[in-house]
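Written out below as structure tokens is the structure these notes cover.
Incomplete set of chains, arranged as in the complex.
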Amino acid sequence: MDIKTINRIRQFSSERDWEQFHSPANLAKAISIESSELLECFLWDEENHDLSCVKEELADVLVYCRNLLDKLELDEDEIINEKMDKNEAKYPVEKAKGCSTKYDKL
Amino acid sequence: MDIKTINRIRQFSSERDWEQFHSPANLAKAISIESSELLECFLWDEENHDLSCVKEELADVLVYCRNLLDKLELDEDEIINEKMDKNEAKYPVEKAKGCSTKYDKL
């Protein structure tokens, strides 16, 4: 995400005095609710989604994720790379290739 | 997200031949499931979360969001800025300040 976009998100909350609602728990709820709205774009028909619906709901998820990163003072790249270290260890290429089985059943 | 991180995510899926599972609908399901695991870090006690749990689950959400952006060839900043245009119109500062009411009840 561009720093200009990040700053726009921050300014949006601060101008509205909304940081008071942004406890980590509330933001986790908000991310979960928005990701469910994203899922709703695919509810009864997985093949024909409304792209404008998907774009809006995915944006909502990403905005709340940014709020949570800010709140907890986390670096996006750092937490992702730490998780990718684990994913690469849990899903070795030779075992996981072409297979969607969860790691604990591989 | 850094382009190096993005490329690491892409390589992880492509080495494992997992793009076949990454339909938009499946990725929306995955985002929703991971965001629920994030919420679980705050389930019974909202004040005392396990930070390493939060970091891992938030990273999972962000990785699947990146997969979905890639799959649909969307630009993260573009969809967020389009959504922020709408949010700013729906929640004018003078009406929304200090208030968590949803726009349709403002």
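Order of writing sets the chain letters: A and B. Residues in each chain are counted from 1.
One rule holds for everything that comes next: contacts are C-beta pairs under 8 Å (C-beta built on N, C-alpha and C of every residue); 3 or more make two chains touch, one makes a residue touch a chain.
Everything quoted here is computed from the prediction, not taken from an experiment.
All protein chains share one sequence; of the complete assembly in this entry, 2 are displayed, while the total copy number is 4.
Convention: only the chains that are shown with their structure count from here on.
Remark: rotation between chain A and chain B after Cα superposition is 180° (nearest 5). Centroid to centroid, with C-alpha atoms defining each point, chain A and chain B lie 2 Å apart.
Residue ranges of chain B in contact with chain A, taken from their complex: 1-2, 4-5, 8-9, 12, 15-18, 20-21, 23-25, 28-29, 31-32, 35-36, 38-39, 41-42, 46, 49, 51, 54-56, 58-63, 65, 68-69, 72, 74, 76-77, 79-84, 86-88, 91, 93, 96-98, 100.
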